[in-house]
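All protein chains but one are shown in place.
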Amino acid sequence: MTLLQRQRPTLLLVTSVLLVTLTIHNRVVWLDTSVVIAIYSLLALSVGISYGYGGILSVAQAAFASIGAYATAIVTVRYGLPSLLGLGLALILPAMVAYPLARLMSRMSPLALAIATLVFGQAVDIGLREGGDFTGGYIGLSGVPPVPFAESPLAFHALSWFAVVVVSVLLCNLTDSGFGRAVSTVRADTFRAVADGVDVARVRSTVLALSASVAGLGGWLYAHHISYIGPDSLGPSVSLSVMLMAVVGGARSVLGPILGAALLTLIFKFVPSQEVQGMFYGGALIAVLVLSPGGMLDLNRTLRANLPRLLSRRNAVAAAPAAECMAERSAL
Amino acid sequence: MSLDVDNVAVRFGGVTALQEATLSLSRGEILAVIGPNGSGKSTLFNAITGFVELAEGDVSVDGKSLKGIDAHKRIAGGISRTFQTPRIDPSATVEDATLAGFHPRAVTGVWSALFRPPFMRRSERELRQRCRQLLADLNLSSVAEQALNALPMGLVRMVDIARAMAAEPNFLLLDEPAAGLSRAEQKIFVDQVRRLAQQGVGILLVEHNFRLVKTLADRVVVLDRGKVLLRGTADEVSSRPEFVQAYLGTRAS
Partner (left out) sequence: MHELLELTMRGVLLGVTYGLLAFPISLLFIATDTVDLAVGGYAVLAGAIAMFGGEAYGPAVGIALGLLAAIAASSIVGCISLALSRRPKNDPLALVLASFGFALFIDSFVLTSFGKDPFIRQPFAEFWTIFGMRISPQAGINVAIGLVLVLLLYILLYRTAWGRDMRASATNEVAAKLAGIPVRRLQFGTFMLAGALAGLAGILVLYTAGMDFASGMHLTLAGFGAAIVFGLNGPLRGLLGGLAIGIVETISAGYASGAIATLVPLAFIFGVLTFSASGRQVATGSRA
């Protein structure tokens, strides 16, 4: 694969961001919305990495983002340390938690791992609420300082989207590599992966750690943008909404979660109040899962891939024995 | 170098799938395992590659026991296998599927994947070249870009074999590789297996097609209901009455 082929999603992304920036560069309200979209894009991407790419359903990605946000808030507000240190912590701490968590559950099915992430998310929620002075307890921490080189709305907008672009570059690289192929195989069929010589536990744990880092990055941006972080800021309902964003946009692609984040953020600007959000997100998630499990981008791609085969009758005849066998096997 | 299975027993709940299984495979040798369905052939493969736990006995390579070594490490260490029904991702292309088999030889660290340092890019280029060569050897080049769910089962099996061969194993375990292959494909398969044996790969072959076994195998082991019934060359074994009884279930007349 050439550089151009591999980084096509990133090029699309950069072009879109440049166009949008040109349009909204002097409108503060839209710059703010754009930053929110960028932050949710990172969280949705973290769902895309763990679930879409790695096949690990983690219902607590917002908890990793929370760790990142609290890490930077605590070091900047309580200890007056620079926000870049907070960035380092926001990238490393969630990964350091995610890796052993996944390793512990590595011999277990995706279902058990999903439950474990739920337990983890709830534990983080409780831990943050009861953290006393350290985490600010129920009240949270306010007064998180702005990032020194990105104090204006336009600068922070640029910074946020720069972060998304960097993640996009790295992810595109990932898909065209030995590790990336191993991840795909692990997601599709664990035994097949073992028979290829893949260390399934290491691969799964690394993928979750990677997704946690990306979530942490989103959390860092969140804290410095809103300048406040509390236990409800990035709680379980955010985990739900970013899962929805990833699933709607297409969890398996690089651009899908970003598209989902943009779409849903814009739509839900019009949802009246905090309280009913859960109903909207929950209902929407169920609707998407039942009606279209691949999400928009995925649906698009699978249609395009299968259309020539559907149109060619010769291939259909030859494909029958193989397809039948495959269907049989997956039914067992 | 040899792969030794010593008095291995495998049990599932109350069922003993394999017992007192002993055999030895040297590099460059082709050993066929035959027997009726349910005689324990796939279990033998699973035991050697570490997919199931041994109730008794031991599997060793060159005298070094494989006990406690995880399945994926055994595979990366030089024992490859195929599956009786190929395990594949139907939407993958032939080239992608075969490339996955190169995993033990690839650069697989996550940092290399993210940042693509020069040594990783060189390795990827080399691997793709070797992959293309492998596909050419197996006459699969023409379908390299096609998705597996568009191919007949015979070709899918060949891809499974290619994937197992990719990591240049010392020992190759083939589980009914010729099932569903056309005559032409069988000929290619036989040539490839012979070539691999000449290059020093030890091949353990489970096969129902006795004609193929006679052509290929140096030695044969017959399994029946989880135990080794007979050993010898193909001719020696096929002339024994127990062999006929095991296969046909009646007295040979």
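By letter and in written order, the chains are A and B; residue numbering begins at 1 in each of them.
The criterion applied here is as follows: contacts are C-beta pairs under 8 Å (C-beta built on N, C-alpha and C of every residue); 3 or more make two chains touch, one makes a residue touch a chain.
This is a predicted model, so every value here is computed, not measured.
Peer 1: Give me the visible chains that the unshown chain touches, in label order.
Peer 2: Touched by the chain not displayed, across the whole complex: A.
Peer 1: Of the residues listed, A:Ile49, A:Ala71, A:Met105 or A:Val242, which one is in contact with the missing chain?
Peer 2: Once the missing chain is taken into account, the touching residue is A:Met105.
Peer 1: Could you tell which one of A:Leu171, A:Val194, A:Leu240 or A:Ala262 touches the chain left off the display?
Peer 2: That would be A:Leu240, which touches the missing chain.
Peer 1: Looking at A:Leu57, A:Leu81 or A:Met96, which makes contact with the chain not pictured?
Peer 2: That would be A:Leu57, which touches the missing chain.
Peer 1: Kindly note down the residues of subunit A that lie in touch with the hidden chain.
Peer 2: Residues 57, 59, 104-105, 107-112, 114-116, 118-119, 122-123, 126, 129-130, 236-237, 240, 243-244, 247, 275-279, 281-283, 285-286, 289-290, 293, 327, 330 of subunit A touch the chain absent from view.
Please note the rule applied: only the chains that are shown with their structure count from here on.
Peer 1: Which residues of subunit B touch subunit A in their complex?
Peer 2: 49, 51, 70-73, 75-76, 80-81, 83, 85, 87-92, 96, 99-104, 106-110, 112-116, 120, 123-124, 127, 147-153, 156, 163-164, 167, 180
Peer 1: Using the touch definition from the top, list the residues of subunit A that touch subunit B in their complex.
Peer 2: 170, 173-174, 176-182, 184-185, 188-189, 191-200, 206, 210, 302, 305, 309, 315, 318-319, 321-323, 325-326, 329
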